[in-house]
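A single protein chain has been omitted from the complex, and every remaining protein chain is retained in its original position.
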Amino acid sequence: MWVVELFSSLPGLLAVLALFGLLGSQVRVHRAAKGDLRSLAALPRAHGINAVLSVLVPAAICFVGLSLVKLIGPRLNTAALPDYVVYWTVLTVAVLGCVVAILRSTVNFRARQASEVWIKSLLIAASVVAILTTVGIVLSMLFEAMHFFQQYAWQDFFFSTDWAPNFRGDSSLGFLPLLWGTFYVSFIALALAVPVGLFAAIYLSEYAGPWMRGIAKPLIEILAGIPTIVYGLFALVTVGPLLRDYFAQPLGLGGSASSVMTAGVVMGIMLIPFVSSLSDDAINAVPQTMRDGSYALGATRSETVRKVILPAALPGIMGAVLLAASRAIGETMIVVLGAGAAAQMSLNPFEAMTTITVKIVSQLTGDTDFASPETLVAFALGLTLFAFTLALNAVALLVVRKYREQYE
Amino acid sequence: MTSPTKSLFVQDERVKRRNAAEKRFHSYGLCAIGVAALALVVLLASVLANGASAFRQTYLMLEIPLPAETLDKGGDRDPAAMASVSTFGYAPLLRDALVASIAKLNIETTLSNKDVGDMISKEAAASLRNQVLANPDLVGGVIALDVLANGRIDGFFKGRVTMESAERDGNTSPEALRVAQLLADVGVLVTRFNWQFLTAPDASDQRPEAAGLGVAILGSLYMMLVVLVLALPIGVAAAIYLEEFAPKNRVSDLIEVNISNLAAVPSIVYGILGLAIFINFLGLRQSSPLVGGLVLTLMTLPTIIIATRAALKAVPPSIRDAALGLGATKMQSVFHHVLPLAAPGILTGTIIGLAQALGETAPLLLIGMVAFVRDYPAAYSETAGLFGEAATALPVQVFNWTQRADPGFVERASGAIITLLVFLAVMNTVAVLLRRRFERRW
Partner (left out) sequence: MMKVNTLIQPNPDMAVPKITARNVHVSYGDSVAIKDVSVGISANTVTAFIGPSGCGKSTFLRCLNRMNDTIETCRVSGEILIEGEDIYHRSVDPVQLRAKVGMVFQKPNPFPKSIFDNVAYGPKIHGLARNKADLDNIVENALRKAALWDEVKDRLNKTGTGLSGGQQQRLCIARAIATSPEVLLMDEPCSALDPIATAQIEELINDLRENYCVVIVTHSMQQAARISQKTAFFHLGSLVEYGDTDQVFTAPSDPRTESYITGRIG
């Protein structure tokens, strides 16, 4: 019968135990109070809640822990943990929790504080997830990258200019062409996004009237909310052919629609709102008294912006540029669709070049064997990418903190 | 004072130059806004121009006789026996129906019967078969059906394919297009609104006309559910701990820096994390919405934590003090008083986080979603577990389609983007409206 099945399954039993604890603890404390609820350190309901938490929280932690062990088992070539071990361990823990909670339900037991301890431990567990994520990111890439470097010399990886993976086993996996492509695309993107974004921010905070602000700000926010796959398609279908037909071919610079210029221009458009909103914050943080002082001395608005506001907001703006650079380096879809897969180092921006992120995708979604250096190189690339973006973010944070003017 | 007093009504050279510089500077700013606006307009226009036609599709309205001799040899409507007739058995039925239709309309043509059959999408035979198998009583009669026309015919009516390009095309010919035009003039061939685009599953490389977003939308939906169920509680709980309870020491400082870092990590790194840990180490299934949802959860977590912390910070300390002053514990003051007041901000942040997750592509590529998925994934199955069946997601489907050779897929990809943008627009509008309705200015 499904009722029996439900109740003999783990969730069913835990629910029953929790209910038992809820009622049992309240009954016990009612009896101990001998009719006078005011003598209790905590209301019966608090005892009940504590009991429920005592059953469920340890059981949940136990279940998650043992499931992980079960999942990992086959990977580490140890015997798999049988299901019934998990079942009975969790059940035992839950029963213990129930019994202990009921026993503790005395007159002087501060049940409210006890249940808050459980809840706090859940909150802490949630915070730990954030740390675990970072640890996970670093570890996941570190181990596989180490496997890679065991099979391929790090000097060849970091200093070779030849990227040519193949199935024969004698691939050259040089990092430099990818680095070149990444930096070139990011450079073009920033060359577009920083002036446009900065001037847009200056205009909106210093010159624009309320109705202009009411139109332009949402417009820029819309640009910010567009997913990168849309920009990627835009690069592939519209910008690429346009640049090829009107610039690259007439100038004799190449015939490829996928190029550094294509990806760079589209990435620049994507970064405009990023630079603009961060610069806007930095500019608005400059107090109005600075502007008043400058105007009172007879400066025009542009002079005030150039000589007073921008120097004062410079740390924030530098931070914005660095963060935008970090975003540009880590961007994937725009370059996958816009820049092409040819790993080469050339000065011609209308040629197809590739970046670190494109190769991570291509090496991890190909058909090669997972343990081969051609696949493992993706982890080394990922680790390098992570290190770069981390460094840029750290420098951005430092610059803003160290040089920010203390106005008060 | 050394300089003689000048009249205020006379602008000297220097002031004129400074004012000219001022005007130039003003125009630079205006130009910058113009560039941003222009980029947005061109982007949306190009997406719309390429993709709007994906929502219309060309069909042939045919009457198809379903002879029992070929479809149900046993005569007893046995499902197993009928299922043994493959699409190869159904395709000729469609072809003959179209040939008959052309003859009935007295259209003279040099097309062979095979060429006429090629005007019909290869997908149509499969859908006819599915219909008959679902409804065996149709056998023996005649069914009136809207049959999908093939991709080139469809392209002709959308302007993609012309007589000139048909000359060079291996999949069609100018004669076929001429016949198609005649059929359209009579009303046998129509181009109409196409819901199938949103509901049908993906189709193979040669059949862009049949490709749809059904599987992708379902997959994205499952992933959003996973993200909502996991990221919201964990994110809010972590934010509450960090903002209200954590002692201000180096450890909590470290956690804060950690979280702002995670928010800035490139999304592809999360994909690597998902591949290495969820798929390789924990052995979860590749390409499943569960793994996709887990990866997106980790990506959305920092966003939700930061938004929740901001919402909690915005609640003035006087509220907390008032609750504590009445004898509430810290936790009671947080959960009974602060959290409800911060709820609108938390909700807005969550919706925005979900919208960002919906548009993510790179990490999903790395966990194996590049594959071609034809079957609608079930939410729960015995073999695969919860959200374990292979699926794809909207942005990944777009990427998939851009990698295909047939130019009909450009239209499909753009149409998918329109769908994605509509979803995002709805979500962001809801978030903004919520914020306006419930936000309190302290």
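A and B label the chains in the order they appear, each numbered from 1.
The criterion applied here is as follows: a residue touches a chain if its C-beta (ideal position, glycine included) is under 8 Å from a C-beta of that chain, and two chains touch if they have at least 3 such contacts.
As the structure is a computational prediction, the values presented were derived from the model and not from experiment.
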| item | value |
| --- | --- |
| Per the touch definition above, residue among A:T238, A:S294, A:S326 or A:T375 touching the missing chain | A:S294 |
| On chain B, residues whose C-beta touches the chain left out of the figure | 1-3, 5-12, 14-15, 18-19 |
| Where the missing chain touches chain A, by residue | 209, 287, 289-300, 303, 307-308, 311-312, 405-406 |
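Convention: only the chains that are shown with their structure count from here on.
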| item | value |
| --- | --- |
| Chain B-facing residues of chain A, complex | 68, 71-72, 74-75, 112-113, 116, 119-120, 122-127, 129-131, 133-134, 136-137, 140-141, 143-144, 195-200, 202-204, 206-207, 212, 216, 219-220, 222-223, 225-234, 236-238, 269, 272-273, 276, 300-303, 305-306, 323, 326-327, 329-333, 336-337, 357, 360-361, 364-365, 370, 378-379, 382, 385-386, 389-390, 393, 397 |
| Touching residues (chain side chain B, partner chain A) in the complex | 18-19, 21-22, 24-26, 28-33, 35-37, 39-40, 42-43, 46-47, 50, 233-235, 237-238, 240-242, 245-246, 255, 257-262, 264-273, 275-277, 280-283, 298, 301-302, 305, 329, 331, 355, 358-362, 365-366, 368, 370, 395, 398-399, 402, 410, 413-414, 417, 420-421, 424, 428 |
